[in-house]
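All protein chains but one are shown at their positions in the complex.
And then chain A:
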Amino acid sequence: MFSIPTFLDSFGPLFWAARYTLLISVLGIGLGLVIGALVCAAALSSVVWLRRIAGLWVSFLRGVPLLVQLLLFYYLLPVIGIDVPAIFAAVVTVGICASAYISEIWRGAINALPKGQTEAATAIGMAPPDIWTRIVLPQAITLSLPALINELILLVKASSLVSVVGILELTRASQAQAATTFRPLEVYLAAACIYLIINLCLAAFGRYLEHRMAV
């Protein structure tokens, strides 16, 4: 029989574990946005070897499962003599992986702008830095918002993978609790609800941003 009290009692400890899920997702996407911007700039640059590096970066990180990347990075660090907490390794790996997708999202948005947008600015004598900050980026960021929110939601769900390096995030915590209470159905349903709440909030935030930036 499904026990409603057990289901409700599961929320407390799971919410506590969800802080790792949130921390890893938010820091991961933050890092991903910064590195993604740099990779995107490299991919669009006129310097050939920068474009090559960006291409390799994106191919590797999109081509290797995040789970494998996490394990690789986690076991690589001690080998090269770096001792960091698991949570740090997890955030960095998630951020680096996200950067590959984010750089492609931005590259797509920038390339989607009609050529006339920059031509009009060039024709009145605007300098390239002004063209980027005033004409290209404001439009590209607006265009890329739906895809970025999508990426953030995927990341929240992918954060369950960091349990392989020993972090007790939401999914790992629910497994543990299911094992001790012998009530897997109640516990996993509670976990599902928490993921859903987080992602519905993110989607609503995304819609709010889109609405505010719409022209």
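The definition used in the following text is that a contact is a pair of C-beta atoms (placed from the backbone, for glycine too) under 8 Å apart; a residue touches a chain by one contact, two chains touch by 3 or more; residues count from 1.
Just so it is clear, contacts and distances are computed from a predicted model.
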Expected UniProt protein name for the omitted chain (select from "Fumarate reductase respiratory complex, transmembrane subunit", "ATP-binding protein", "Protein-export membrane protein SecF" or "Autoinducer 2 import system permease protein LsrD") would be "ATP-binding protein"
Selected from A:10, A:25, A:103 or A:139 as touching the chain missing from the view: A:139
Quick one: which of A:3, A:45, A:59 or A:122 touches the chain that's been left out? A:122
By the contact criterion defined above, which parts of chain A meet the unshown chain? Give residue numbers in ascending order. 114, 116-117, 119-128, 130, 134-135, 138-139, 142, 215
